[in-house]
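Mind having a look at this structure? Questions to follow.
Left out: one protein chain. Kept in place: all the others.
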Amino acid sequence: MATAPRFWRENPSRYNMVGFKCNSCGRYNFPPRTICPVCRRKSVGRIEPVKLKGTGKIFSLTETHEGMDTQNVQKPYVVAMVELDEGAMVTGQVIDCDASELRIGTKVRIALRKLSEEGTAGVIHYGYKFTLVRDGPDGPGDE
Amino acid sequence: MRRVGIIGIGITEFGELWDSSFRKIGISAGLAAVEDANISAEHIDALYVGNMSAGRFIRQEHVGALIADYSGLAKGHIPATRVEAAGASGGLALRQGFLAVASGMNDIVVVGGAEKMTDVSDVESSLIQSSAADQEWETELGVTFAGLHSLIATRHMHEYGTTREQLADVAVKNHRHGSLNPKAQFRREISRDVVLKSPMVSSPLRMFDCAPSSDGAAAVVLCPFEMAGKHAEMPIEIVGSGQASDSLALHHRRDICTMDATRLAAKRAFKMAGLRQKDVSVAEVHDNFTISEILAIEDLGFFSKGEGGKATEDGRTALEGDVAVNSSGGLKARGDPIGATGVAQAVEIVTQLRGKADERQVKDASVGLTQNVGGTGATVVVHLFRREM
Partner (left out) sequence: MIEGEVSPVGEVGIVSYGAYVPHFRITPDEIGKVWGVDGKAMGKGLMITSKSVPSPDEDTVTIAVEAARNMMSRSAVDPKEIGALYVGSESHPYAVKPTGTIVAEAIEAAPNLTVADFEFACKAGTAAIQTCMGLVGSGMVRYAVAVGADTSQGAPGDALEYSASAGGAAFLIGKEKVIASIDTTYSYTTDTPDFWRREGQLYPRHGGRFTGEPAYFKHVLNGGKGLLEKTETKPTDFAYAVFHQPNGKFPTRVAKQLGFKEEQVRAGMLVSQIGNTYSGAVPLGLAAILDEANPGDRIFAVAYGSGAGSDAFDITVTDEMSRYPKDRAPTLRQLMANPKYLDYATYAKFKGKIVRGRD
């Protein structure tokens, strides 16, 4: 089943967190939309694609033990809803850490990882996951 | 608008129905409802079928026509429509049937809901269920359907101090109710400890916090309320119907601890019915996960925000409580064949309002409510039902 184009067309957002700013209300949102969900018609022509910084704080989290087949080798893995610095909310996996290192408010940033692959012969899909912002060799940067 | 009554109900057993195909279970429920209404095929003006994903579960689309055909309705060439809104497909099919009768377009309408989930692997089944969420921006990023509800639970516990034990109490209560329902998938009581020690699915939710995968179907027969007396000893009126939508992805909601779509669908249904929360004695809510029932009883207005867990712990949602929630056992114990669920909820409420719920009968039940959710709350359908005094 060829799903390459379905993934490919979202690459700017999957690789680089391209969202948008509504120049009617000033809000940032992700992923791109045709109109702002708040301003609706007023936002027509005032939607500006924006690359979000990809840094934010954990808003909610869960450690998934029974997961997708694609994540099977990583079980258990952490998934978080992240409030980005610009205010947009996104959901993604949090990598390279134990769930015990994370709580609501923990600072994270995006990293590019494999999201899934279509078997061993098919296309590999890459996209954002989140990783702990470690302030240095000493450990996680909590607020 | 005309008043609408329910004159017949039918439901299959819910569970792993290895011997039964999709079409077989769909037809069994429909035939039972038609028999209960004491009508025959030529009386039926239209058919609505709630179904989420036959295309992926059994590789069959076009199931409106399929059910009409195998019910013997093809010869009458009646309009047959499949309705899809993920988990809310059944409730939404009921609403479409309700509108068809209320508008005067049709007199006798059969509303069915069916899903055959066990013909695919567990992995495939959970992938299909997660397509109710935002495939591109939630599922593909690795979050499961249970995971999304876990994000809600984590946040609800954080904001309101809802406890892990209170979540377990939802499952304990619904299993107790399910033990009294001969059609339920799980007919045995469980203890809090069983829930708390069951395998972790996605923290904090464990196996016993999650509704099972099920096969099953349910159906109701609707007709104008003034004609209902001709067909049924005790017709039940649909007095309110409300539907609301919200963002597809959970992370785009105003508040992930509140299903705004539930609040608004309920508000619209209560307004149409001219009823208030305290009038409701029995409610079937969408407990696909234990946290979902906590949100439901808060957002429907039975308890204030943040107090759903405590209310459950205090037994206020048990059969003998302030409002009996999920007397059927709910999605958790009765089972959750996705497209059938919303219709099965109506079947339970009609059974209760008829006073035919036997051991699980809620005393003096005269007004009932159903709340049926699609995805993590992107579609919610609420109906209110009343027995003639």
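We call the chains A and B, going by the order they appear; numbering starts again at 1 in every chain.
Please note the rule applied: contacts are C-beta pairs under 8 Å (C-beta built on N, C-alpha and C of every residue); 3 or more make two chains touch, one makes a residue touch a chain.
Every value quoted in this text rests on a predicted model; they were computed, and no experiment measured them.
Visitor: May I ask which residue of B:40, B:103, B:121 or B:304 touches the chain that does not appear here?
Guide: Missing-chain contact among the listed residues: B:121.
Visitor: With the missing chain put back, which residues of chain A would touch it? List them for me.
Guide: 11-12, 15-16, 51, 69, 72-74, 95-96, 98, 111-115, 124, 126, 129, 134, 136-139
The working rule: only the chains that are shown with their structure count from here on.
Visitor: Can you work out the whole-Å distance between the CA centroids of chain A and chain B?
Guide: Each chain reduced to its C-alpha mean, chain A and chain B end up 32 Å apart.
Visitor: So in the complex, which bits of chain B are touching chain A?
Guide: 123, 126-127, 130, 136-144, 146-148, 150-155, 158, 199-205, 247, 249-252, 256
Visitor: Give every residue of chain A touching chain B within the complex, in rising order.
Guide: For chain A paired with chain B, touching residues are 7, 10, 29-31, 37, 59-71, 76-77, 79-81, 89-93, 99, 104, 115-116, 125, 127-129.
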